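With one protein chain removed, the remaining protein chains of the complex are shown where they sit.
Let's turn to subunit A:
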Amino acid sequence: MTTTYAVLSEGLEKRFGAVRALRGLDLAVAEGTVCGLLGPNGAGKTTAVRLLTTLLRPDGGSARIAGHDLVREAAAVRRRIGVTGQYASVDGDLTGRENLRLFARLHRVRGPAARADALLERFGLTEAADRKAAAYSGGMRRRLDLAASLVRQPDVLFLDEPTTGLDPASRARVWQAVRELKADGTTVLLTTQYLEEADRLADDIALVDRGRVAHTGSPAALKALIGSHVEAVVADAGALPRAAAVLDRLTGREPAFDRERNAVGAVTTDPTLTLPRLVRELDAAGVPLLDAGIRPPTLDDVFLRLTGQSAGRADSTDSTDSTDSGERAA
């Protein structure tokens, strides 16, 4: 059986004046899966989505969305996609209900009024349905945005940072909606700055760095590649060597010290290293332990490891050395 790709791009290029926003973006999203486009601000995520949703014209390369050529069959592409992003918004001067009815009509949905009501109900907006969208809270607005891109079930849904700035309850609601869509067979391409979000939703993650896909893989594979950060904080600096010896033995990696905080840390990819075991081992070695933790990798860790630069400083000067001290084998 061959895999069918809902989104398939090869060498997509986009320049804005002297800035090369995309420098050969290759992306393959299998039908019915959720792909997380993960990267720092300025990496090219939004440009990629704007290109793939026909809003921008590529300067080079090609892409097919749901089997249709992005440039030559743009109209067919638009019939198969849904888009939610900070730039593709609803009309604030219309009520939630009016917005959804308008979009349903434009999508030729049978019974636009009933469809609007069903979506309002599904996204918890029934009570606010007749208020102007401009008066909605950030979370409600985002839910209305999402509902608007679902008036007719799209084959491919593009979500550009769907939960940035949302409170946890609204975020959970958006996540739930994405899972339901996937269960219905919709392919989802979502961009995010949060590793946790990609981890929870995505079957595959594409790391975007400086206009290219730097790495692709499942969230588990990505995290296994990076490892978790194990840390112990001790009561006095004299105990640091003992703690470091324990960490060295447990992780097989050379620990790094943070002497200001009386802390020592190391990276592990061992799933059997749990917090109770870590605490027991440190205690057994007589370490006056104040705090201990096993922290999953952050986006910053992932970027540092895979692209050699921090997620927060993606636009800074290039760094070719992608190995940090904590990763050298002991």
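Quick note on the criterion: a contact is a pair of C-beta atoms (placed from the backbone, for glycine too) under 8 Å apart; a residue touches a chain by one contact, two chains touch by 3 or more; residues count from 1.
By definition in this document, contacts and distances are computed from a predicted model.
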Per UniProt record, name of the chain withheld from view ["NADH-quinone oxidoreductase subunit F", "Electron transfer flavoprotein subunit beta", "3-oxoacyl-[acyl-carrier-protein] synthase 2" or "Transport permease protein"]: "Transport permease protein"
Options A:T4, A:N41 or A:Q86, residue touching the unrepresented chain: A:Q86
Candidate in contact with the missing chain, chosen from A:A28, A:L102 or A:A224: A:L102
Absent chain, residues of subunit A that touch it: 53-57, 74-75, 78-79, 81, 83, 85-95, 98, 102-103, 105-107, 132, 148
